[in-house]
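This structure is in structure tokens; I'll ask about it shortly.
For this view, one protein chain was removed and the others were kept in their places.
Letters A and B mark the chains in the order given here, with residues in each chain numbered from 1 onward.
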Amino acid sequence: MIMTWFGRTVILKFGEFLATFFLMISTVIAAIKQVLKLKVRAKETVSQMYLLGVQSFSIILVAMGFVGLMLIIELAFHMNLVLKHDSLVPAFSAMLMVRELGPVITCLLLTSRIGAGIAAEIGSMKITEQLDALKMLSIDPIDYLVVPRWVASIFAAVTLTVISLAIAIWGGAFLAAQKLGTSPGEYFNTVFFFVKFPDLARCIVKSAVFGGLIPIVAAYQGFNCESGSAAVGEAATQAVVRTSLYIIIADFLLTYLFYAI
Amino acid sequence: MPSLSFLTTLGGMILFAWECVLLTLQRKTKWHQVLDQIFQVGVRSLGLTVVAGLFVGAIMALQIDLQLKDFGAEAFLGGLSTSTTLRNIGPVLIAFLLSGKVGAYTSAELGTMEVTDQLNAIRLLGASPLEYIILPRIWAVVISSFLLLIVGLMITIFGGIIFAEVIGVNALNYIQNIPRIVTVWSIVLSVIKSFLFGAIIAVVSCYKGYHAKGGSVGVGIAVQSCAVTNLILIIITDFLLSMASSCLQDIFKVGYL
Partner (left out) sequence: MPTNAKGLQREFWVGALFMTVVVLLVIFGWLMGAIGPLQRHLKIFVLYNFAGGIEVGSPVRVSGVKVGKVSKIEFLPAAVESHNDSASLKITMDVSMNAAPIVREDSKFYVNMAGIIGEKYIEISPGTSVSPTLHTGATVRGVDPPRIDQLLSQGYGVFGRITDFMDENEKTLSEFLGGMKELIADANKILKGRERQKITGLIENLNAVTGDLHEISSRLKNPETIKFYDEIYELVHRAHAIDKPTLQKFLQEDGIRARVF
């Protein structure tokens, strides 16, 4: 009985994943079509960029500042334990930040900030039959709703990741000076000796992928929302959970692809 | 003023939590309801926790392996990646996922109850919704998040071991290296963190759901602000606990806490 339940759950989840993937491909095609036909929905996109990017700015700034400080403390502990000196802490923390935690934590924060919102918005459009109205006007909801959010979310993810990296690294410089007695010059010398430009480029690719995942998963949950206000809450919850999980899995795959192969 | 509204929310949540603690001390908790809720929440989130734990463990093993290669110290892979995962990244990332799964679910449920006037109905019957609806849920979420976090952290160790075997590090070496770097205090710290993160998720999601306003849009807003508040508080708590641990280490000079 457990096996059947398990098997059914796996098949259901996998079907959902495939459907989400299909929605992503249609979004990308719709976006390319928009560019080719020169019918970019600029105003809508900019307004979404403001909603998703600028309004998430302060939250992500505060959170990532703390993450940067926390990394310095924790790595100082580990380096003292293992190597008995802490001169490599700045390099190690900056590498972990740029390669891993910068994109992942920024995009997880962004997910909870905007994923639930997008799912709830599209979900309530669905249950108030606004989506059907759009289809009657022969407007493709993917073209009209998803593409601007997709572009804006990628923009927000990339910009916020780069800014949060800056915050975390400069915050780390401050804390390293206080706690480890590393002078800022020494700090930046070690950090940028180990963190190279390709790392930053990969970090940007990662954050763009994660940022692209958020509105797609949220829109999928919104499109498949059932009627009733409980269902909207459910869709919002599912959007956050699914996106977070997909981000963690995608992060593993991308890191493996970028560095281990 | 966003900062002002944040402070208002924080104050509201602290008062809310205090009220719940008082109610518990008055022995008003319905423990059979709590058990019921723990079972529901726990079973629903177990699969997610296991998958997340596996991947978090694998990600950290991969990342630490890459960095240690740069410094030529791969021998420490097992201990360092397990220790980093247990102390910090594991609790934080798994708590992020649980704040979506458990927290957002609870706040959506409570928010729906609030906006569909179910809580008002209970009030009209002369009963306290705080006592009958919120209190069991808070305790259920605290306990089940705590248990799920512990399970997830154990799974991260397995994820690391499996991944180490994949990239060609001997699993036995990896495992033998773990107790050399993971100290008892690290485990205590990660347990403390797990408990506090569970408490944060519980209080924030119940508070946000309880205070939802205005139809299905209100529920959406409650879910979103619950998720964001959870994440921010988790990150700040994590930082404060790491700082506290490091300060204790400096003050008492007790080796490596």
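Just so we're on the same page, contacts are C-beta pairs under 8 Å (C-beta built on N, C-alpha and C of every residue); 3 or more make two chains touch, one makes a residue touch a chain.
These numbers come from a predicted model, not from an experiment.
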Quiz item: Which residue among B:L35, B:A73 or B:I187 touches the omitted chain?
Solution: B:A73
Exercise. Can you work out which residue in A:L134, A:I163 or A:V205 touches the chain that's missing from view?
Key: A:I163
Quiz item: Considering the entire assembly, which residues of chain A contact the chain that has been omitted?
Solution: 43, 46-47, 49-50, 53-54, 57, 155, 158-159, 162-163, 165-166, 188-189, 192-193, 195-197, 199-200
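In this section, only the chains that are shown with their structure count from here on.
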Practice problem: Take the average of all CA coordinates in chain A, do the same for chain B, and state the distance between these two points in whole angstrom. | Solution: 20
Quiz item: Which positions of chain A touch chain B when the two form their complex?
Solution: 9, 58-59, 62-63, 66-67, 69-71, 73-74, 76-78, 80-83, 88, 92, 95-96, 99-101, 104-105, 108-109, 111-113, 116-117, 119-121, 123-124, 127, 179, 194, 228-230, 232-234, 236-237, 240-241, 244-245, 248-249, 251-252, 255-256, 259-260
Exercise. Could you please specify the touching residues of chain B with respect to chain A in the complex?
Key: 2, 47-48, 51-52, 55-56, 58-59, 62-63, 66-67, 70-71, 73, 76, 79-80, 83-84, 87-89, 92-93, 96-97, 99-101, 104-105, 107-109, 111-112, 115-116, 167, 181, 183, 215-217, 219-224, 227-228, 230-232, 235-236, 238-239, 242-243, 245-246, 249, 256-257
